[in-house]
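A single protein chain has been removed from this complex, and every other one stays in its place.
Let's turn to chain A:
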């Protein structure tokens, strides 16, 4: 077991692509860290550099305090689980799992014992003598995990290990991975492009975009206090709503009506080069049916009326889609996120607001509904660089903070 430190690590491919730039990351011993970001952001390249499958162009990589930039994968003592599983098709499950041990020249009894232990943990015992071709996707995935854990390496690297499974199996395997990692307490770096996996699995999440780290932190912190527009839009499902907001006479003009701002934000916006147009972000759960809230809560927010498009009742709560007037917020980050989600075609004037209201709400499709939203949970972003203006010492404090 060991800690992993990336010190200004960059990767430039021979064709000039800079896939990873100046990544600084310290992964503690036994920690479970998730690298997440849209496809092509350099997650796999980062992982492959840790593995030793790709050279490091500049910077330093230390595992257990030792510089390993120039060490071959076999000398780094780390195991990897591939998205494709990469099982050896000519070997049985037993031979697949024994392969790393045989290369390490362990004696026969030790190999048998270790393989059987690992098989038991992953419930693979009845499958030990099958070939990978005769296994289901989930079973293959478990064999791939088994091959990684069997030799008790210093660290595990996993590159989208669950993305080839169907949705139900993925949820199931997620808990398996999580439990296994806790049980073995081995440093793990896990790559995924699925923000749900990132939120549910890791101790800490690293959000990457275009080869650079955007933010590192525990999942809840990224959710509540996003550094910038990209992180805010990437984390959360359904994702945060974004609207344009114009600064005018100490207030924000938005499609949800005028929003008052506190002293701190006002000071931020006083500078000569401060932006006039902002992007306002608010998560679906920070809306509520105006009929259902008490006076105390009402004072912390503002209200607006909008036509109801669609109501999706989830039983525990209701997803309500509202249409609001006004321009849709645009920025490089938002376009990238939309492209990644494959949802570049939110066409039409105005924008759609996704809200999550209490199940008791009597909202119906087609009516105009009065809806309340929480001003303390609003984020304001600078469209030019995506910076979160409401963030103060790493904490988001809403629009009203003094």
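Keep in mind that, in the parts below, a residue touches a chain if its C-beta (ideal position, glycine included) is under 8 Å from a C-beta of that chain, and two chains touch if they have at least 3 such contacts; residues count from 1.
Note that contacts and distances are computed from a predicted model.
Hidden chain, UniProt protein name from the list "Iron-sulfur cluster assembly scaffold protein IscU", "Sugar ABC transporter permease", "Carbon-monoxide dehydrogenase medium subunit" or "Inner-membrane translocator": "Sugar ABC transporter permease". Per the touch definition above, the residue from A:78, A:189, A:261 or A:353 contacting the chain not shown is A:78.
Touch with the chain that is not drawn comes from one residue among A:38, A:132 or A:398, which is A:132.
Interface residues of chain A with the unshown chain, by the touch rule above, are 51-53, 72-74, 78-80, 82, 84-90, 99-100, 103-104, 131-135, 137, 140, 147, 151, 164.
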